[in-house]
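Okay, structure first, notes after.
The complex is shown incomplete by one protein chain, all other protein chains being positioned as in the whole.
Chain naming follows the written order as A and B, and within any one chain the residues start at number 1.
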Amino acid sequence: MIHRECGVLKTSYAADMALYPVPLARWTVGAIAAAAFGVFPLLAGDYLLSIANLAAIAVVGAIGLNILTGYTGQISLGHGAFMSVGAYTAAILATRAGLPVWVCLPAGGAMAALVGMIVGSPSLRIKGLYLAIATLAGQFVIEWTINHVTWISGGVQASIYVPRPALGGLVIQSQREMYYFIMVVTALAVVAALNLFRTRVGRAFIAIRDHDVAAEIIGINIFRYKLLAFAISSFYAGVTGVLYTYYLGIANYEQFTIVTSIDFLAMIIIGGLGSILGSIFGAVFLTLLPIVLRYVVEGIGGLFFTIPDVLNLITNVQLILFGGLIVFFLVVEPEGLNKLWRNIKDYFRVWPFAY
Amino acid sequence: MDFFALLVVNGLLVGTLYSLIALGFVLIYKATDAINFAQGELVMIAGFFVAALIQLYRVPLAATVAIAVLAMMLLGFGIERVMLRPLIGRPVIAVIMATIGLAAILKGTGPLVWGAETKNLPLPIPEAPFLVNVLDVVVLVSPIQLVAAGVSLAFLAVFGYIFLRSRMGIAMRAVADSQQVAMAMGINVERYFALAWAMAGIVSALGGIIWGNLLGVDVHLALVGLKVFPVVILGGLDSIPGAVVGGLIVGVVEGVAAGYIDPYVGGGTKDFVPYLLMILALMVRPYGIFGKEIIERV
Partner (left out) sequence: MTRSLALTLAAVLALAAAASPVWAGHEIAVGLQCDRVGPTNTIGPFLCPGAHDYVKLVNKKGGVDGHRVRVIEIDIKYQVPLAVESYEKMKQEGIVSLMLYGTPQTYALTPKLTEDRIPGTAPGFGRADATDGTKYPYVFPVAASYWSQATAAVRFLLDESKKQGKKVGKVAFLFYDNPAGREPLQILETLARREGFELRTFAVPPPGIEMSAQVLDIGGRFRPDWVITHLFGRSPSVSIKELKRVGYPLDRVVSFVWGAAESDVEAAGWSTAEGYLGLQYAGVGQDFPVIQEIVKMYRDEGQAPPKEMAHSVYYNRGVLWAAVHVEAIRNAIKKFGPQIKGEHVKQGFEMIKGVTLGGLVPPLEITPNDHEGGGWVQVWQVKGGKWTRVTDWFKAYPDILQEALKGS
């Protein structure tokens, strides 16, 4: 009934290579954009907006990690450290050099990309688990460096306050203004990533993931492209760190520990490796999980346990559920939420027929 | 000189403690090619269990050890059956993430069942250190460290023999080498996977008892698991003597670096010196001192 591709005839190369060739897809994306930019921020209260902000920032990070791990097959446990590099770079530039946010944001990302390339350089010689452990080492070394080098960390407290971002006279303060700012950056990130995998760079990444020796043989310089993957992924991570910093008003390395790296890995696994939509699903899901869980456990637990016990219960249950979900998705649906979504879409593509 | 000797001896002894945990990791990798990110959490759960047995139920020590070993073996069986068997043949990131998920589950279950406060795990081993004269230099040695060293070396001997000589060990090595060929030769791959995890469970039980006594049992005991990576990379992911040697090296380097460099950089060298060592090893000799080199054939 909803024949998506039927009757869509293209008459130019541009139309054939468009990002969304099917009109229904274009209408859907337009509607989502209108809802996200127009309807939601006007209707939602401050608290919902703050959750949306956190989720949007996580989306950028998840996409970055997916580029590296999902599309290029390089496991990285150092995502948190790259975020903190970006965060502190932007904080230092903003406070000591007084640069505005539209300089600090890409600068933070660029610095993180540079560090990411350095951490990823062992990928020339090692792969798989060994590379993962090398990135784990990178995470700890970067954390220690930021904590101990006072020039970077800004003194004993190792946290740097950043002033509110200002774009041409407009100071971004309230949750709503933050929302627009973050959504613009996130939208750019998503579109950039989508387009990345329509270029030969993106295809090289996927080739490296699928079989790197074969890719080398057909002429792809895998070391160069692996470094590029690290660079792009770390750029995204750096931007995520900068966004967190501006959102919270403070850059603090304790937000970007190994736990954060594992969180983002979980996001892309649950969302679906190797898909941008999956990254979005995973990021939103994992951002909402603790909040929803708190409501549910508070509501139901209040019937069975006393309040202090419930509060103790919540966080441990969160951990168990977090781990359980990862294992569940790995065992039952290895391609994550994205695959579930595709199943639903495929079902409706030929509905009411069965196939 | 005195201080240096003190640091080296202490480092060696602490190193054997690290190898105890690394041994569990190596056993699993050697037999199943799976990377266990939850090694620290297994030690933690063993510690919780033993602390509860000793303090809450007042079970005598010998029985406690036996029950704990049995329980951790069963836990190992269970983990393998539920989580890892469905993931046979999947890419390495799937198994890594599965063990990370397992780590989170264990980290939540421990405090949920047994409470969040730190528990003491008393062992009938004297606390006070005694002085030993080594080559005219006096060093402090703590009895619990000697016990741990003894246990690690005992395990090394036992597991080394099992893998080298016994039928079970050879079968496990075959499975680790190539699951499909092993299956074709009639080896029950799934049974040996289960056995490997059970063995890791046993090692974790002992590790939990000793580390629990050293540090006290609570959720942060799991963090000793992070030390495992430098040790196994140095020693070789699939080498049992490598786990011990790697542990010793990491222990000594850590201690000496911390003792001498810490005052200049304000502390914390202990944390990242093992990782620097590891990065060095990865660049120079990725398979570790004793590890088996993997040659890729196209």
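In this section, a residue touches a chain if its C-beta (ideal position, glycine included) is under 8 Å from a C-beta of that chain, and two chains touch if they have at least 3 such contacts.
Keep in mind that this is a model prediction, so the values were computed, not measured.
Colleague: Based on the whole assembly, the unshown chain contacts which displayed chains?
Modeller: When the entire complex is considered, the left-out chain reaches A, B.
Colleague: Can you work out which residue in B:V14, B:L87 or B:L106 touches the chain that's missing from view?
Modeller: Answering carefully, the residue with contact to the hidden chain is B:V14.
Colleague: Can you work out which residue in B:G76, B:G169, B:G259 or B:G291 touches the chain that's missing from view?
Modeller: The one listed residue touching the chain not shown is B:G259.
Colleague: One chain is left out of this view; which of A:A97, A:V171, A:I300 or A:V350 touches it in the full complex?
Modeller: Reading the full complex, the residue touching the unseen chain is A:I300.
Colleague: Where does chain A touch the missing chain, residue by residue?
Modeller: Residues in contact with the chain left out: 45-47, 50-51, 54, 144, 147, 156-159, 161, 175, 244, 248-250, 252, 254-255, 294-296, 298-300, 302-303, 307-308, 311-312, 314-316, 319.
Colleague: Considering the whole complex, not just the chains shown, which residues of chain B touch the missing one?
Modeller: Interface residues of chain B facing the absent chain: 2-3, 6-7, 10, 14, 111, 116-120, 122, 127-129, 140, 142, 144, 214-216, 218-221, 223-224, 254-255, 258-259, 262-263, 266-268, 270-271.
Simple rule for what comes next: only the chains that are shown with their structure count from here on.
Colleague: With chain centres defined as C-alpha means, what is the inter-centre distance between chain A and chain B in Å?
Modeller: The computed centroid separation for chain A versus chain B comes out at 33 Å.
Colleague: So in the complex, which bits of chain B are touching chain A?
Modeller: The touching residues are 35, 83, 86-87, 90, 92-94, 96-98, 100-109, 111-112, 116, 226, 229-230, 233, 237, 265-266, 268, 271-272, 275-276, 278-279, 282-283, 286, 296, 298.
Colleague: Residues of chain A touching chain B in their complex?
Modeller: Residues of chain A touching chain B: 69, 75, 122, 125-126, 128-130, 132-134, 136-137, 140-141, 144, 147-148, 213-214, 258, 262, 265-266, 269, 273, 312-313, 315-327, 330-331, 334.
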